[in-house]
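Only a part of the assembly is drawn; its chains keep their places, and the rest are absent.
Chain lettering (A and B) follows the sequence in which the chains are written, and residue indices restart at 1 in each chain.
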Amino acid sequence: MASSKSAEARLVELGIELPPAHAPAGSYVPVRRVGDFAYVSGQGPLIEGCEEPVTGKVGEALDLDQARRAAYLTGLNVLAALRAEVGSLDRVTGLVKLLGFVNAAPGFVRIPEVINGCSDLMQEVFGEDGRHARSAIGVAELPFDIAVEIELIAAVRD
Amino acid sequence: MASSKSAEARLVELGIELPPAHAPAGSYVPVRRVGDFAYVSGQGPLIEGCEEPVTGKVGEALDLDQARRAAYLTGLNVLAALRAEVGSLDRVTGLVKLLGFVNAAPGFVRIPEVINGCSDLMQEVFGEDGRHARSAIGVAELPFDIAVEIELIAAVRD
């Protein structure tokens, strides 16, 4: 892995174009920066113009592969929010902590594999700096019935 | 918005009298201060002498308006805990991150609107400094069957 490459350079190399950053879904801000940290609000897999299935219960409406893909799309929105706040992903000095929520159908417990769709993306984009602590749980309901919601703490510099 | 006013002054202006801070519900402390940050433990909507409905599933026992009101009451308890720890809300230099849990009935997905009951309060009390990152999810069960639980990270000074 080209760990000397910048995150923005890796995005180009991976052929990834980030979607526009979302407006928040309520009375909060997409990213709150404090000191060297950026707290990214919970993001979902909805992307304008993208027709992949991203709502419904995982294990019922979506299978594991579709859910992992929804976590990947959620990761794109996390990156878009982060870039909109700090200007460039090259100002991200490291990821810290990710918290992943899966809209789980009763009995669906392959939760880590779903959230890997986002974690794997982060490691592809940030390399060694993309290492992060993580918790992942299956929840009863998510806003707008999205399949996945993910929040992130990142370390950033000016 | 009178952003030059202090948080305590705004509380008076809004006619809000905070309830007494709760004892914790287990082997933890209501607020843990470390460096410039105060971590407020998950608070609920129970307020002594207040008879509003604050337990039960949102979407069944409580409707959206009642749940939003429960999130507002939870916000009062968050503020009470914070003030009890740091002495005055005027020592809060900014909010950072809010995590909201809704005791959701099956199919209830208007989760952001519920948690806005707390986020809106925070912005009324802290003005521009009240901006915060947020995640909000619907959970299977909450302690004591409360309708809403909310935790907060705030930035504080001596």
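The working rule: contacts are C-beta pairs under 8 Å (C-beta built on N, C-alpha and C of every residue); 3 or more make two chains touch, one makes a residue touch a chain.
In this text, all values refer to a predicted model and were calculated from it rather than measured experimentally.
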| item | value |
| --- | --- |
| Full count of same-sequence chains in the assembly - 2 placed in this view | 3 |
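Keep in mind that, in the parts below, only the chains that are shown with their structure count from here on.
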| item | value |
| --- | --- |
| For chain A paired with chain B, centre-to-centre distance based on mean C-alpha positions, whole Å | 26 |
| Interface residues, chain A side, partner chain B - complex | 24-32, 34-35, 39-42, 99, 101, 139-145, 149, 151 |
| Contact set on chain B toward chain A in their complex | 36, 94-98, 102, 104, 106-113, 115-116, 119-120, 123, 131-140, 153, 155 |
